[in-house]
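Pasting a structure here, questions to come.
One chain of protein is taken out of this complex; the other chains stay put.
Showing subunit A:
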Amino acid sequence: MSAPAVSIKGRAFGDHLLLALVILLSIVMIAPVLWVIGLSLKDNAELMADPNSVFHAPYTLKNYINTVGTSSVFIWVRNSIIVSGGLTLGTLILSSLAGYGFARLNFPGRDVLFVIVLFGLAVPEQAVLVARHQIFSVLKFHNTYQGLILPGLSAPFGVFLMTQYFKAIPKELDEAAMLDNAGRFRIFWKVLLPLTLPAQATLGIFTFLGAWNDYFWPLISATKKDMFTLTVGMASTQTNFAQSEGIGFLMAQAVFAGAPILIFYLFFQKYIVTAVSGAAVK
């Protein structure tokens, strides 16, 4: 009888150790966020005099009022939402259609084309940068939303993911729908696409987060301040840090910048965890 008791005790200790570790890691993750929020609530002059003043009153909303009133951060957030949202929507539509085509349609050169698409995974963005920049210059796409969205729509990973997912759906469902008098697009739209929701969620989350955090292409394509995405805009204020309006104001902008992604996370928490863990959503 004693052996199981020891085992249960041992397991309880392990659980406690794990919990302590999780709490520690959470603190490491959350502390900088709280630090940023704390700094954003302090008067700039006070912070300049004493950085440790963040730990005690008085606190002020002045930085947020200034941000709302004068900063470009709203424009950058709007740009990021448009670019990330547009890119996510476009990627989901194109990857789903392409995945369905590769998984279900028989057409000449299908397998070769699929391999060519997969080759796209091996081509780094930097390798095509100059050519893309030239093409977009000719098309006058720089400093436009299409200029920021279009490059991301070639999504070999998305096509691969959706192809594999469509392949995993039993073909009997297509056949049952054919016997139910459904045309090809109706089968795609009403029968198969709803079954790919877990893959859509995974792809959508990765695409949105990737687009939101992207810095490289927007830095090159968006040169006008009102076309900056959030990452580029925030970096531009840090470049002028010495002359900036102060660290409190900068931190208030950062909080504003982080808010949409935080809201996104709160809404899609379940799917994000699932996507990252690689498991299917039930």
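Just so it is clear, a residue touches a chain if its C-beta (ideal position, glycine included) is under 8 Å from a C-beta of that chain, and two chains touch if they have at least 3 such contacts; residues count from 1.
Following the convention adopted for this analysis, contacts and distances are computed from a predicted model.
For the chain of the complex excluded from view, the name given in UniProt is "Multiple sugar transport system ATP-binding protein" [choices: "Heme exporter protein D", "4Fe-4S dicluster domain-containing protein", "Multiple sugar transport system ATP-binding protein" or "histidine kinase"].
Residue-wise, the contact with the chain that is not shown comes from A:V191, picked out of A:L153, A:V191, A:I247 or A:I261.
The chain that is not drawn here is touched, among residues A:M178, A:A259 or A:V273, by A:M178.
One chain of the complex is left out; on subunit A, the residues touching it are 170, 172-173, 175-182, 186, 190-191, 194-195.
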